[in-house]
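One protein chain is absent from this view; the other protein chains keep their places.
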Amino acid sequence: MSISLHGPGMWYATRAAGLVSLLLLTASVLLGVLTAGRFSTERWPRFLTAGLHRNLSLLVLVFLALHVSTTVLDSYVSIPVTAAFVPFISAYKTFWLGLGAIALDLLLALVATSLVRNRLSLRSWRRVHWLAYACWPIGLAHGLGIGTDRDTTWVFALTIGCASMVAAAATWRLVTTARAGAR
Amino acid sequence: MTNLELRSRRPPVLRLPRLLAGMSYYTVTGLREHERQHGPLPAWGNGGRQRPDRLIDLVERSGLTGRGGAGFPTGRKMRTVAAGAGKAVVVANGAEGEPASCKDRLLLTRLPHLVLDGITLAASAVRASAAYLCVHGGETGLLASLEHAVAERETAGLDPVPIQLAGLPGRYVSSEQSAIVRYLNGGPGKPAFSPPRTHERGVNGRPTLVNNVETLAHLALIARHGDRWFRGIGLPSAPGSTLVTVSGAVGRPGVYEIALGTPLGQVVMMAGGPVERLQALLVGGYFGAWLPAEVAWKVPMCQAGLKAAGGAMGAGLVVALPDSSCALAETARVVRYLAGESAGQCGPCRFGLPALADAVTDLAYAGGRGRAVDEIACLVPLIEGRGACRHPDGATQLVRSAMWAFEADARWHDHRGPCAGVRRAPLLPVPGDDDGDWLDGEDGYWLDGEDTL
Partner (left out) sequence: MSYELRVNPIACTGHGLCAELLPELIELDPWGYPILMSATVPQGLVMHAKRAAATCPTLALLLNRTGDGRW
């Protein structure tokens, strides 16, 4: 089977890569919350949570690269590669695509600062890392709003599932942080 | 420059008192009386006759060491700061966090110009462009009196680098060197992790000289009378005089000036002698050590002598513990206080000191049920040396010395329960929990590294 530049091949690839990115990103956010929450059991050590969080985040970048490149190469719609990084400059679905660009930029900031975190102060790194709570919902909104799979039930259900898990985890994290700050 | 040329118009006092010469017990010594007693502020640097680094040479030759507790050679510290990158800052530490010590308070309330002279001289020696005098922020009366003294000098044009008064948070550890620097930099008054050390990068990232106010007072006199004069009393290895606060079961508790190397027994006699038979002396401070009375009596009060006996100079404190008190109960109360004064930044201190306080309290007041002594022995090495500052080490040193000096009592308590002495009124002062804050403003308190991550 060859992926031709015409026809729906690229389009399927984009959607698939986008969906996998969302799942991996959700997993990463959950693992991040578990890291901060010091989760561990007898068989599941803390370094595993931290390590998976890191590795899955890097893996997201791989799938996002696929997602972006298949979108750009898809000749059905003309989307310049710059539109993946600079928000709101594409003619096609300007707003929703723009959200995707914002989410990607935020993710790149998160990963870049984390890769050089031993050169930054903990405070600076942490301030940037809180942006993860902006990056994830914006990415999710991009996926929902772009409309491609809005009517596919299982995709929708998966999206809602991811959303509720992250919402629960984020609430828990914010509550415990506020409680600790009030100490 | 010979000592001949350094001598002021009034012949220097060769024996004691030196710092406390001419002091009034009831009023502050104003600028005129101060100059009459000690001579005018010698002109070092800033257009004066001497080069500032000559003053550092003089201080080094004099053998002056810090009077705040660490006992670091002052001249060496000044030299490091002067050689640092950037314009230096001088910080005078008059906060005196040690509850049972009053010597710094005495200097600041009665002899402020000695301290202020010292600050100006230090500032010119290290070529500082800023100078601070730090006291406990709650002491509004003291701050007002110091403002008056600074204003007196301003009129006389004495301080080319203006001395800024700073009120620190009232916590025990806020008077620690790196905590002061952190506070002056706009952060909380809590100790910082080093490197970098404050004399390399301190206030505003500049080399900062932090000295106890008594050290600076000695500097003021050394600059007038020279190093040979300073070394005229004391020991060759521990030259000069020092202020000690004597309290407890003595006839005349108070601050006394002694020659370094004076035996502890003599120090107690200077303060009126014991009013009861003594079982031990607490020497140094709440981070110091207990010495059994028979051992302590002949121990010379200097760093080397005290170290050899298992103690340290610390903040120059001597508390006489009578037979009728329970040493373990007193220790328990002090450790409880120190535990409450933890900055809470480091786990071993934040959790270890309360556990230690519990164990010592248990031993003193409840009888240890045969376990307390062992538990204390387990806890002490878990806490020692694992904090960012020396606060937990002070508590463990106190407890270690108590377990050694009062070994028999500890065993008695452990197996037979509390002794009669626990019912005696407490001797060692332990401040109530006022001044609970670390910060005047409300900076990102939880972003400070203290939050849940």
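The first chain written gets the first letter, and so on, giving A and B; residue counts start at 1 in each chain.
The rule is short, and it goes like this: contacts are C-beta pairs under 8 Å (C-beta built on N, C-alpha and C of every residue); 3 or more make two chains touch, one makes a residue touch a chain.
Note that the coordinates shown come from a computational prediction; the quantities given were computed from them, not determined experimentally.
A.B. asks: With the full complex in mind, choose from B:Gln345, B:Thr361 or B:Ser401 the residue touching the hidden chain.
C.D. replies: Of the candidates B:Gln345, B:Thr361 or B:Ser401, B:Gln345 is in touch with the missing chain.
A.B. asks: From the list A:Thr35, A:Ser57, A:Thr113 or A:Thr159, which touches the chain that is not on show?
C.D. replies: Reading the full complex, the residue touching the unseen chain is A:Thr35.
A.B. asks: Mind listing the chain A residues that contact the chain we can't see here?
C.D. replies: Counting only chain A, the missing chain is touched by 35-36, 38, 40, 45-47, 50-51, 117-118, 122.
A.B. asks: May I ask you to list the residues on chain B that touch the chain which is not drawn?
C.D. replies: These residues touch the chain not displayed: 191-193, 195, 345-349, 351-352, 355, 382, 386-388, 449, 452-453.
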